[in-house]
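In this view, the complex is presented without one of its protein chains, the others remaining in place.
Right after this comes subunit A.
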Amino acid sequence: MSECMEVTATTLLEPKMPRSWRRASKPHKFCPGCGHGDVLKALGTAIDDLGIQDRVVFGCDIGCSLLAWDFFECDTVQAHHGRTTPVITGIKRARPDRICIAYMGDGGGYAIGAQHLVNAATRNERITVILANNTNYAMTGGQMAPTTLPGQKTETCPYGRDIEAMGNPTLGPEMVAAITKENAYVARGTMANMRQLTTMLKKALQNQIDGRGFSFVEALASCPTNWRMNAKSTWDFVEKEMPNYFKVGELKVPAPKEG
């Protein structure tokens, strides 16, 4: 085997990772094709670009997000289901010089921890909340989530989500945008547009760095395991189905900082 080929093999085996990723815990623990990995890649890139790795305190929820408990080379706390927002709030209030990130799923943010999201947003906590919306409760085996789409089948709505009985899917960023002040940053990105998602996360973190206000980014994310989809249908669902209901874009951008 020539030396040249070996170099190629190593290059292939070690994909480029954000610097803030923790190498010892890679390959990561998510299923193949999982959106969490992509969202955290965008987040890792944002942390690298802003040069804040030393100051980040990362909190993850219960749900598949907990698999990120040792994902970054950053101080990390894994909290309880829905409670990452208050834990991160407490850390930020105790240590305002840290960049505090709460990472969770849609069940954690919009169901069991909805009161924390709403109130942290209302109080304009200087934290950054990132929520992976994969339209189901993934870790527990694919039950209906607040974000399950009308007609979408899950383990607890096997005939499809009936919006008469179960209401419409939660529009998280729209809700957060409605209850926050001008200095909040609110956006919905998608793993289908990594460059845009990374930019959104950078802005969300910058807003915290500037001490201006609450930042919230929802990221559309895949869960091929519980969707029971192959790669092609997974991608179609993320790229075509989800954005029909969950509009991708920025909902609230603070005016440029003066001076």
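A few points about this structure:
In the analysis below, a contact is a pair of C-beta atoms (placed from the backbone, for glycine too) under 8 Å apart; a residue touches a chain by one contact, two chains touch by 3 or more; residues count from 1.
Assume contacts and distances are computed from a predicted model.
Missing chain, UniProt protein name: "2-oxoglutarate ferredoxin oxidoreductase subunit alpha", from among "Sugar ABC transporter permease", "2Fe-2S iron-sulfur cluster binding domain-containing protein", "Carbon monoxide dehydrogenase large chain" or "2-oxoglutarate ferredoxin oxidoreductase subunit alpha".
For the chain missing from the display, the contacting residue among A:76, A:148 or A:170 is A:76, taking the whole complex into account. One of A:18, A:86 or A:146 touches the chain omitted from the figure, and that residue is A:86. Counting over the whole complex, subunit A has residues 22, 53-54, 57, 62, 66, 69-70, 72-80, 83, 85-95, 98, 115-116, 118-119 touching the chain that is not drawn.
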